[in-house]
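Rather than the whole complex, this shows some of its chains in their spots.
Chain naming follows the written order as A and B, and within any one chain the residues start at number 1.
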Amino acid sequence: MTGSPDRLTRALSILDHLEPGAPERVRANLDAFHPDTAELVLGYAFADILGREGIDLRTREMMTVAMLAAMGTAQGQLEFHMRAALNVGVTREEVVEIVLQVSVYAGVPACMNAITAAREAFEAIDEG
Amino acid sequence: MTGSPDRLTRALSILDHLEPGAPERVRANLDAFHPDTAELVLGYAFADILGREGIDLRTREMMTVAMLAAMGTAQGQLEFHMRAALNVGVTREEVVEIVLQVSVYAGVPACMNAITAAREAFEAIDEG
């Protein structure tokens, strides 16, 4: 076993913080793939790394949004983390600044895709 | 003309903030390439975007380091921004957290390259 049973519990608790209800959906998807996946992947991402102290979750989400937008290879996850960023207190004004900063380091197309993701996140929040 | 003369001045002032002495070196490099480059590229990057309000320069550098590490295509600039991040108040503990977070979104090799850049930045600062 790679960790204690509560490693997954802690991971899912952070994921629920990022988007209430996400743990059920994400876990169902991962369990349908292979029962070890949730504990391994979410455990690493959320319990081992993002749950660490040293940087608060709000600033971490700002960096995650910036990274995913700059990489440009995971638009669906960029949309999720746009919503998650807003859910943990990143303001829309800050999202705008992150997206503009992406254009400097990854170019205008990456920025345009991030605008699409941001607008969808803004609408999802508006619709409650 | 793409901007007022002080667009470049403002850009170089931010660059000097990131690393004292950098404006002379960077500008000499760009001017030797083409005289328009500094105003266009630094003007866009620093005066137009990074100098905007809404997110402080310290948090912006955290995101820049995260993006460059995740993209993995500009190790030299990652080293520069590791030093710049430290120069504008990002702590070494925060650099560690950023680098670990990179492993989640861009994989372990990206994280390892970021560790190399971070260690060089730590040493450069130690040596004054």
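We adopt the following convention: a contact is a pair of C-beta atoms (placed from the backbone, for glycine too) under 8 Å apart; a residue touches a chain by one contact, two chains touch by 3 or more.
Computed from a predicted model, the values in this text were never measured in an experiment.
Assembly remark, whole complex in this entry with 2 chains visible in place, copy number of the identical chain is 6.
In this section, only the chains that are shown with their structure count from here on.
Each chain gets one centre point, the mean of its Cα atoms, and the points for chain A and chain B are 24 Å apart.
By the touch criterion given at the top, residues 44-45, 49-50, 52, 54-55, 59-60, 62-64, 66-68, 70-71, 93-94, 96-98, 100-106 of chain B touch chain A in their complex.
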